[in-house]
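With one protein chain held back, the other chains of the complex are shown just where they sit.
Chain naming follows the written order as A, B, C, D and E, and within any one chain the residues start at number 1.
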């Protein structure tokens, strides 16, 4: 009955990609730890690039230079 | 001074229901653990059904079959 | 399928009290929001009083004055 | 490589203020704990006042009386 | 730069299994979302079975019947 929370920056993640991620993580927990997929919960949080900082800087700023 | 985080799928939860939930959890922590309501914090996160997975599947898909 | 995380200071919470809390929160989500108890997950985190701050101060210090 | 999550009520926080907060927390972790800013992650969550409770009451209600 | 938090019950997870899980999740985020492994953070929380509830019951009790 694992609970997995995945936080990524909000940058146009499609519903199909989310489905793929949920399926993949649930499968990984089954193969590595033998966890039951039926009670594995995955929650994806999409965070605005203004609200995510790394290296003391907003991702919004980081993206401008990339 | 407990901190409670409640995550539910975003499916039309009214403000009244949220108030009821906040009041109920705060009261429960007072009656079971003797925690002071004044410093009990409750945060409700509503998560899109596309972003919530159980059994390796998005709740969006699950709801279609229910 | 709600997920609830309850954080309290680590101050001798018995297993019976934890059971009572888990049961109470699960029941509250059923009665207020109609959530299915079977897939309601509750995780209790006990946090050392040295690691919990309120008012800019550790709870350890706060307890000494109470 | 610390991870910091800051939850505040959603009440018009500007992008500039968020940048200031990210910079400040990252700097604080460097000066107090010697943590490397390059791998310090800060995530800010803005929570609707209807979804935040303190003292058993929604912040929305609290704000009306202030 | 995703952040992933995995919560499982504390039931003798070896360091090797944790390493496998960290590697697997990081790789999954690279292949499904194109995320850079270098800044992908994974934190595993092991939770006592007394502190984890499902179906209104502690996992400790659940395990006794399994």
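Throughout what follows, contacts are C-beta pairs under 8 Å (C-beta built on N, C-alpha and C of every residue); 3 or more make two chains touch, one makes a residue touch a chain.
Note that the structure is predicted; figures quoted are calculated from it, not measured.
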Residue numbers in subunit B that touch the chain omitted from display: 1, 3, 39, 41, 43
Residues in subunit C touching the chain absent from view: 7, 47, 50-58, 60-61
Absent-chain interface as seen on subunit E, which is shown: 15, 18-19, 22-23, 25-27, 37-46
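To be clear about the criterion, only the chains that are shown with their structure count from here on.
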Degree value of the rotation bringing subunit A onto subunit B, based on Cα positions, nearest 5: 120
For subunit A paired with subunit E, centre-to-centre distance based on mean C-alpha positions, whole Å: 13
Shared-contact residues (touching 2 or more other chains) in subunit E: 1, 3, 7, 39, 52, 54
